[in-house]
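Of the protein chains in this complex, all but one are displayed in their positions.
Going in written order, the chains are labelled A, B and C, and every chain counts its residues from 1.
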Amino acid sequence: MSVAEAPEERAAAEPESEAWQPKIVAFCCNWCSYAGADLAGTSRLHYPATVRVVRVPCSGRVNPRFVIRAFQRGADGVLVAGCHPGDCHYSTGNYYARRRFLLARRLLEYMGIDPERFWVKWISGSEGPKFAEVIREMSAAISALGPNRKAREEE
Amino acid sequence: MEADDGTRGAPTMLQYSGTSLEPLVQAALRVMGDGTRVFAPEAGREVRAFAPCEPGKVPAAGYWATLTNTDISPKGYLLPQTEDVMRWRGGTGNLAIEEPEAGPPAVLLGIRPCDAAAFELLDEVLIGGPFVDQTYRRRRERTVLITMACTKPGPACACDAFGLSPGHRSGDVVVYPSGGRLLVLANSPKGEEILGALQAEGGPGGAVPADPGWAGEVVAAACSTPTPLGERILVQGLLDNPQGIAGALFASKAWDRLAPRCLSCGACTYVCPTCYCFAVNDEPRGQSGRRVRTWDSCQFKDFLTMAGGHNPRPGKLERVRQRFLHKLNYHPQRYGKFLCVGCGRCVLACPVGLHIGEVAEALAAEIAPLPAPVPPAAGAAAGAAGAAGEGSDA
Amino acid sequence: MKAVAQDLTADLARLEELARSRARELLEAGTVRLVLGHRQAWTGPTAVPHFVTTPEAAGLLVTGPGCAAGIAKYVLDEQDKEGKVAVLARGCDTLGIRRMIVDKRVDPEKVLVIGLPCAGSIDPAKVANAVGADAAAIARVTPRDGRVEVLLHGQKEPVGGPPLDGILRDVCLACDQKVPSGCAEVLGADLAVLAEVSARPPVLDAGDAEAEVTRIESLSPGERYAYWADVFSRCLRCFACRNACPACNCRVCTLESYDPKWLGHPTDMPNQFMFHFIRAMDVAGRCVGCGECERVCPAGLPLMSLNRKLSRDIRLLFGVERPHVPGDVEPLGRFEPEDPEEFM
Partner (left out) sequence: MMAAVKAASEAGGGCRCGERSPLVPHVARIDRIVDETTSGSVRNFHVTIQDAAVHGGFSYIPGQCGMISVVGVGESMIALASTPTRPGPLEFAVKAAGRNTNALHELRAGDMVGVRGPYGNGFPLQDMKGKDLVFVGGGIGMSGLRSLINYCLDSRDDFGRVQIIYGARTRGELCFKEDLFEVWPKAPNAGVHVTVDVGEEGWDGPVGFVPPFVEQVNPSPQGSVAIVCGPPIMIKLTLPYLQKLGFSDEQIVMTLELKMQCGIGKCGRCNIGHKYVCLDGPVFTLAELKQLPDEY
């Protein structure tokens, strides 16, 4: 699944009616959150099917522009999920990511894009329940915000 | 004014009292039909463009008397910065191609003679020749240019250096304000139709045929309005024998001096009413997508970079030379005219003051051995500037 | 104040002399191939970048409040040619050159930075407001008697203008680099008045300079979006902001990448947001605050507002006091384990 095409393909198929469901793109670190998502699945934990996971080697790999691109192509919420500070597979990638996203989220907010649509969470490989919980929470929060209409391409 | 022979005689000239442009706009809307949108120069911004203008709230002619021309040219209303060439579905497996529909008709109200003349230059390129840019042509036919004679040239204006004038007759309808009256002149079949509709309205205070003597005076006065740089920018000599001087202009050493400060941005080309270069690119989304044409600029580094990496204009020198010679020599070779109307926008937009007047001055020096086209008055001014600017800086 | 200003005019004239003779000297001695400075524009009150390669051309160099254009970025291209490049650099130019050196894009061996104390450069729009004329109608601005004299095109006599501080560019009012640092040499250090003026603290402190940021932050999200949508709708995509910026010095710009294509060719709103988000974010923590992006923008976009927002947040979040002064490692190139975690 590529960053560019995943959300948009589905957007075309789902008209925004009363059956509207938020679309959440989650960039998950291969070494932790991706495994956490896996664990949530194999543990049969229930969480909304609103999330599309994009596997990345590290939260430090996620350039803030990935977030805008997801919003452009129809995401209602974007999650970056990485290892807890101190636990990075590459030792420091998530620390850089933290600085970057602290700034990027404030810049998004400054530009008028709802910062509540953009989440960063630390989820380890063993935290399947936390992954499910974050997705549940985020789905609820994004559902309350409604569809993203800002910085989004016309269909 | 002689009786019109009905086909190609003198244009209809009307006058009406007051300076409201509302009746004229209403006449244009009646001719162009439902859904026609009106755009006019905006006020109250540091950098001004054209903006939507609501019929019923059309400014009076006096409004323009207070404004210089817009900083951003109205070019985009006929050659939009972004427009769909086509949309496709089905990918390479099951390809279907669709051409977009033409947009609604438009009125450009209060366009300056220079900008209307710029569209005439674009017409020659985009509609003329063996191929017709149908998208441009369609939009052109659905757009009315209501030109306002220019009463306030901006400080970088030099239309008269390029064979035009603030009163130049261009566009579909030309409006000349004079005292408390307006002279309204048809300048195209579309303009005739609009003035017909205006005249048909009749009523008290309505438009009546203009007194030819008065009209002649008004137009002459408008055409002789001076521009700040008209006398200082010396380009007319470049039109005499563009083919013959091409080599000398291309080889000029002046480019070495002029080009290095260029930032290779596209500001000059994007504010220019006559720059028409465009790019065509695909924007795929899965198996569907759209092919868009967008403005492009010869000043961009990769404008001409080919698939293998070869770039015939790799440096600023080549690119700056291309822009100015296109305007001052290549276009004249092809069309017998400059590709410049002297609106001065590039001068104001260039962040590093690369001035077409400065370039023209340097080029004039290249062809000095030929009969030098320097009028005495302008020559003195240029000489002074030359002493300060050029002499010691070879 | 009056005496000071008169002497400032004299000091500025003296500085111009010093710049010319130093440039002449360097070129005659063959120490450098090129001296970068300013010269009078063909028309208008501002000076334009001047590439001096002969001792004679050094005579055309000008300095002073008309010199608005940044000249640091030119070093990036010019260093590739044979010989050394000297730059008659104001504080902002100096920061820009240091930015490119820290980014390992400019070879410090190829550039000779000659510092010029600077009292600020004029904002033609402010001059225009002050004298009630079009910005482009201004032919010349001369400091005199604590104020400036403004000569309009087509007029013989200058009109009295506002105080110098009233017509300087915002970036100059907030400048804390009026005396350039880290240069090989600084010209005019003995010019007493200039030294005094350039040693003054910035007219605008950080809070003042960020007043517009504070205002935008106080808007509702909807208002903020509408504000930026209006701003970006006027963007021409000419890339002048990028080309003028000393921090935008990548060999290959992401904005021109085709695969992945981050910036689509259409100038629709999603792409305009992407463009300006990328531009601002990619210079976050590396912006030197020179204001070139905003100065060169033909559409008048308030791009420094985005840069100031980021530099303010870098200050508040990471405790970097002067993010615009290039250090060895930029704020986003390092971290503290104790960095805040406000929404994570």
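In this section, contacts are C-beta pairs under 8 Å (C-beta built on N, C-alpha and C of every residue); 3 or more make two chains touch, one makes a residue touch a chain.
Predicted model only: the values in this text are computed from it and were never measured.
Interchain touches from the omitted chain, evaluated on the whole complex, reach B. Screening B:135, B:187 or B:225 against the full complex identifies B:135 as the residue touching the chain left out. When the missing chain is restored to the complex, the residue among B:75, B:112, B:232 or B:326 that touches it is B:326. Taking the complete complex into account, residues 31-33, 85-86, 88, 90-97, 99, 101-102, 125-126, 129-135, 137-138, 141-142, 189-190, 193, 242, 246-247, 250, 275-282, 284, 289, 291, 293, 296, 298, 303-308, 310, 312-313, 318, 322, 325-326, 329-331, 333-334 of subunit B touch the chain not shown.
In the analysis below, only the chains that are shown with their structure count from here on.
On a Cα centroid basis, the chain most remote from subunit C in this structure is A. With centres taken as mean Cα positions, subunit B sits 48 Å from subunit A. Between subunit A and subunit C, the centres computed from C-alpha atoms are 38 Å apart. Contact of a single residue of subunit C with at least two other chains is seen at positions 268.
Multi-chain contact residues of subunit B, defined as those touching 2 or more other chains: none present. Interface residues of subunit A facing subunit C in the complex, by the touch rule stated above, are 3-4, 64-65, 68-69, 72, 85-86, 92, 95-96, 98-115, 119-122, 150-154.
Looking at the complex, you find that subunit C touches subunit A at residues 213, 216-217, 221-229, 254, 260, 262, 268-271, 273-274, 276-278, 280-281, 284-285, 306, 309-310, 313-314, 317-318, 331-333, 335, 337, 339-344. Remark: subunit C residues 40-44, 46, 48-51, 54, 56-57, 59-60, 69, 73-74, 78, 125, 134, 136-137, 153-154, 234, 236-240, 242-244, 256, 264-268, 295-296, 298-300 touch subunit B in the complex.
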